[in-house]
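The complex appears here without one of its protein chains, the remainder shown in place.
Coming up: chain A.
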Amino acid sequence: MTKPLLELKNVVLKVNRNTPEEITILDHLNLTINDGDFITVLGSNGAGKSTLFNAIGGDLSIDSGQILLNGKDISHESVEKRTRFLARVFQDPKLGTAPRMTVAENLLLAERRGQHRSLAPRQLNRQLDRYKELTTTMHDGLDQRLTTATGNLSGGQRQALSFLMATLKRPEILLLDEHTAALDPQTSQDLMHLTNERVQSEALTCLMITHHLEDALTYGNRLIVLHHGQVSYDVAGAEKAALTSEKLYSFFAEIE
């Protein structure tokens, strides 16, 4: 259970390289993510949370350091290759689904995440019953809309679908980038419960960025705080369980 799954070693990531506006976003960041960790990620705007995700996902290339998956260096693998082990849910409901394709078509696409796609027929109809069952677990009427274009769904349904798509083919690592932030409080809570349930039952390794201190404290077995591109706080297990929002606030006041 405590086997290191993903390791970031001395990762440096700069933007506007070789210009007067050069900024170091990740500054010799070190982080070891163990198999089965559910880590909540806190940090002020500009601390490097999203950049951390983009570095892991391969959208941004790192300037120095190493990213290791199960001990293998993946620092220079493309975004497409990394999708074999990585799934993401974005903050913006529009980013996670294809608007002109139906719910079922989106699910089918997600099922082949990171795998070879062939010139064989997609065979969507065979999957419909299974997708019906799957979407019923979301309790938001998604199962009634399998043949609806996702562009016509509500933001909450789209995010629930994005989450379902990310976990449909079990990822080794799941990155949730404030995936409930764009939703109304009730929908946001529902999706958060569902997320927790799924992460627990499937024993997923997951990083979740959030600005909700309560969520960060309630969920997960580990909590990290990013500050100036480094991990400035890292608690797990019983210590994390004993953490209160007062303690966190005083920690934030200290580092600012």
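Remarks
By our rule, a residue touches a chain if its C-beta (ideal position, glycine included) is under 8 Å from a C-beta of that chain, and two chains touch if they have at least 3 such contacts; residues count from 1.
As a convention for this text, contacts and distances are computed from a predicted model.
Selecting from "Cytochrome C oxidase subunit IV family protein", "Assimilatory nitrite reductase (NAD(P)H) large subunit", "ABC transporter permease" or "Acetoin utilization protein AcuC", the unshown chain of this assembly corresponds to "ABC transporter permease" (UniProt protein name).
Between the chain not shown and the residues A:Arg113, A:Lys132, A:Arg198 or A:His212, the one that touches is A:Arg113.
Residue in contact with the omitted chain (choice from A:Arg88, A:Arg145, A:Arg222 or A:Lys240): A:Arg88.
Residue in contact with the omitted chain (choice from A:Lys3, A:Lys72, A:Arg100 or A:Arg126): A:Arg100. Within chain A, the residues in touch with the undisplayed chain are 57, 79-81, 83-84, 87-88, 90, 94-101, 105, 108-110, 112-115, 117-122, 151, 165.
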